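Just one protein chain is left out here, and the rest sit where they should.
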Amino acid sequence: MAGNTFGNLFKLTTFGESHGEALGGILEGCPAGVSIDENFIADELARRKPGQSAITTQRKEQDKVHFYSGIFEGKTTGTPIGFVIYNTNQKSKDYDHIKSVYRPSHADFTYDKKYGIRDYRGGGRSSARETACRVVGGAIAKLYLKNISFFAYTTQVGSIQLDANEGLNREEREKNPVRVPHAQKAMEMERLIKKIRKEGDTIGGVVACEIKGLPAGLGEPVFDKLHAQLGKAMLSINAVKGFEIGSGFAAATMRGSEHNDLFNTDLSTQTNYSGGVQGGISNGMPIHFRVAFKPVATLMQKQNTVDTNQKAVVMQGKGRHDPCVVPRAVPIVEAMAALVVADFDLLQKRFTK
Amino acid sequence: MAGNTFGNLFKLTTFGESHGEALGGILEGCPAGVSIDENFIADELARRKPGQSAITTQRKEQDKVHFYSGIFEGKTTGTPIGFVIYNTNQKSKDYDHIKSVYRPSHADFTYDKKYGIRDYRGGGRSSARETACRVVGGAIAKLYLKNISFFAYTTQVGSIQLDANEGLNREEREKNPVRVPHAQKAMEMERLIKKIRKEGDTIGGVVACEIKGLPAGLGEPVFDKLHAQLGKAMLSINAVKGFEIGSGFAAATMRGSEHNDLFNTDLSTQTNYSGGVQGGISNGMPIHFRVAFKPVATLMQKQNTVDTNQKAVVMQGKGRHDPCVVPRAVPIVEAMAALVVADFDLLQKRFTK
Amino acid sequence: MAGNTFGNLFKLTTFGESHGEALGGILEGCPAGVSIDENFIADELARRKPGQSAITTQRKEQDKVHFYSGIFEGKTTGTPIGFVIYNTNQKSKDYDHIKSVYRPSHADFTYDKKYGIRDYRGGGRSSARETACRVVGGAIAKLYLKNISFFAYTTQVGSIQLDANEGLNREEREKNPVRVPHAQKAMEMERLIKKIRKEGDTIGGVVACEIKGLPAGLGEPVFDKLHAQLGKAMLSINAVKGFEIGSGFAAATMRGSEHNDLFNTDLSTQTNYSGGVQGGISNGMPIHFRVAFKPVATLMQKQNTVDTNQKAVVMQGKGRHDPCVVPRAVPIVEAMAALVVADFDLLQKRFTK
Partner (left out) sequence: MAGNTFGNLFKLTTFGESHGEALGGILEGCPAGVSIDENFIADELARRKPGQSAITTQRKEQDKVHFYSGIFEGKTTGTPIGFVIYNTNQKSKDYDHIKSVYRPSHADFTYDKKYGIRDYRGGGRSSARETACRVVGGAIAKLYLKNISFFAYTTQVGSIQLDANEGLNREEREKNPVRVPHAQKAMEMERLIKKIRKEGDTIGGVVACEIKGLPAGLGEPVFDKLHAQLGKAMLSINAVKGFEIGSGFAAATMRGSEHNDLFNTDLSTQTNYSGGVQGGISNGMPIHFRVAFKPVATLMQKQNTVDTNQKAVVMQGKGRHDPCVVPRAVPIVEAMAALVVADFDLLQKRFTK
């Protein structure tokens, strides 16, 4: 247990720092015979990659993944899939100014306390650059789970949010840079992000995710409940501060007579306050969850802070950063969700007669 | 990975069904030499046990724990601590009526789908009775972590909530049955719960938790971040629908310039929107998190549902149930938090020079 | 990872010391629907229990196992099976004399160094009494794996050994107290053990084991190879000093042209030097392995040793001990083998289409 592995049977281990030579990972446990569509994986990476639009960081990375094992003649072989993404646009000098500074609400101080040493360039291991490897693993999980759909989207940026009662226009999502399944709200959010960026500031948001096609029976109570593992997966993504499933925090104000999801005779339910999970196990209804992201900590403003000698200093944000992580977080949320589901799917197969 | 184990080095495995002969667990990895105060453990169990007040279920269980190993002459020996709690007040006949019925928003249907078989008495393994074992494990974790304090409390029942700006009256918490550190709000909440119960209904709520005394450096990025593991721990508790740390969902509406926690020169921070965790690692500030609970699914009302043959039936709630789980959830939240912290504490020791 | 758990999906965790109030364990991951024949489990325990014959320790333990969960109406439910064996014949006073003495070739010194504290009564956790719990877990594994047979037997005591070319008389094995599938050799070995005991001494031996009915495909290379996990399982049994599979150490002197197992057209092999495993995966042939046991360290003779203050002392063996562990080790070897196979069986099911 050293923190770089996710999953039990469908298991991703990642390595890599923001400004190292390369990132990569090993995906173990993917069953043999899964067709690997490298274009699909490239598309998933493109949804996450920096520099994809005017409202993301301008670091230019191709994020091309090289597969070195576990795939033979286009199919998985059941052996571990080793992959590498070479960094091409590191500008480590951009970070000389933070070598001896603890940036507010970054992991500089805590990494120093934990390890006693720190690769300060671009946040090192604490950078969200690492999530590129999660997207690779998640993409393969999606290919394995081909009958299950994962649809995450931006539902809130700052105070602008989708109305729960509005239907989702799924086709719209990838047409706008904020990844909102609603053209009007997408424009409003984009405008807000641009305004915030201009001010050298950043803004938080919320990503929602829906999983459809999941059979009933996945999840491993009492500790490895489906939503507990989904929650952990989401909370492990950089900048996440909250997770809720189904009714979530709104459940606190509800009565049981209102919250209970009554069964139809086909064993679907009339409502879905449970969010597709009962007792930690999927019930065959769509999974619905929401993930809260804080505003990015790097500002293009002067900030007071402290250096490694505990002296007060003033720092000025440099480097290339996102004013709002939510648009690029959408594919990461899907990737982690797919990894969770693939793992529970394999675990459940142990009960095959 | 079969779902009944929590933790890596400080590791709890539990067994037991609601109406079996006994529940119990094995706590592995607790270092040798920890003084075991059995009275303290009994007190912790008493905070969770049924029948403790007018607003909880009236099932009468003594919840006496028997330790069978791992403790010698009052101290832990480093070997596994095996313990058993015998059930004394099972009334399995209370559950004959649900043998072939799927109760709405319970785990009856999903356990059947997962395992193909189900101990229907009192919910079997899906019952929150299992959490008694978590409280035993958590109590030992607290004894191990004697310089770290865990303070959970009820902060919301239905729409009644503590005002974030009001101070906590910590001594008050155990004086009222709702476990609110605020006498006035406690009375209001208690009144609401009693009203709800009288109507045969149930109500949700929120538990907040504060951990103090934690050193900086705990947590294992990138996947086993401190708050990710706390989140998983909380979401694994029965009836939990949401988890947030620090600013939580409110972070979505905040700007970075507002949300960043500026350092003092002693490396504490002026604000604590991060909730004591940066980059998945504790920063030495108090940990703050909140956990949302749904209303209990068992109602003392008639409900439409479906039986195991997919026929529509009407069921009437029986058995002994809580109208609101939040008061009894408080010690469970603390127990799980203590288990998480003890595990990360041991993990961090591998870096001792 | 605290050392008291074996297996991944079919997973046994044990607790208990030689002279504590009780021993027990939790078996997780056994699929639902397995019929639990409690008589069979009692019989397996009886094969291991002390006092079963004139050549074993005379400690009298009934070794009755109490199941507290995971079994409902005679069948497993898929939830963890908690079980307890109460100790009834502890004579802790027998051990007062070793409280401050390190017995030669026992774990007294190493437990003290590791944990800084030690339950000295009967060896505490280091006692082979713990293996009773393994036999319970193994018995359930056998019930799960009903088409696979596990046949372990004594093949050597001191210098008396079965001739590899002699056939096994399987029915004979349980008819003699040494558990040798050969009446004549059994008598010779029994005579030797009695002679050794009379001299206050002890003697080593070898247990062989054969597993039949295993399908091809079990094992998880490259680290969790079938024979690697079998080896670990056996080496974890008290007093074991060696493990070999198939040709074992004899392979060192063989040529490839002699050692290669040529295929028949039904994909069985003409010889079985591989012992049923190729590349870490079962090949459908019988598994054959051998396990070497050292002589018991407790002698009924005076021995020079050292006390906890590093003073030389003379100690006299007391307590009740086996002159040779091999006869009672036979069911333990089978139990561990069954646990290994059940785990790999469940792991392999993840590849079910």
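For the reader, a short list of remarks on this structure follows.
Which chain is which? They are A, B and C, in the order written, and residues in each are numbered from 1.
Following the convention adopted for this analysis, a contact is a pair of C-beta atoms (placed from the backbone, for glycine too) under 8 Å apart; a residue touches a chain by one contact, two chains touch by 3 or more.
Being a predicted model, the structure only gives us computed values, none of them experimental.
Taking the complete complex into account, C:2 is the one of C:2, C:55, C:98 or C:136 that touches the chain left out. Considering A:69, A:159, A:265 or A:316, the position touching the chain not shown turns out to be A:69 (whole complex). Although one chain is not displayed, subunit A still touches it through residues 1-5, 8-9, 11, 13-17, 20-26, 28-29, 32-33, 66, 68-70, 72, 75, 77-82, 84, 114-119, 124-125. Residues of subunit C that touch the chain left out of the display are 1-6, 8-9, 14, 102, 104-107, 109-111, 113-116, 125-126, 130, 156-159, 196, 201-206, 215-225, 227-229, 231-233, 235-236, 241-249, 251-267, 269, 273-275, 277-284, 292-299, 301, 303-306, 310-312, 347-348, 351.
Contact between subunit B and the unshown chain involves residues 1, 9, 29, 31-32, 78, 346-347, 349-352.
The rule is short, and it goes like this: only the chains that are shown with their structure count from here on.
For the pair subunit A and subunit C, the distance between C-alpha centroids works out to 46 Å. Between subunit A and subunit B the centroid-to-centroid distance comes to 26 Å (mean Cα coordinates, whole Å).
Residues of subunit B in contact with two or more other chains: 1-5, 8-9, 14, 114-116, 125.
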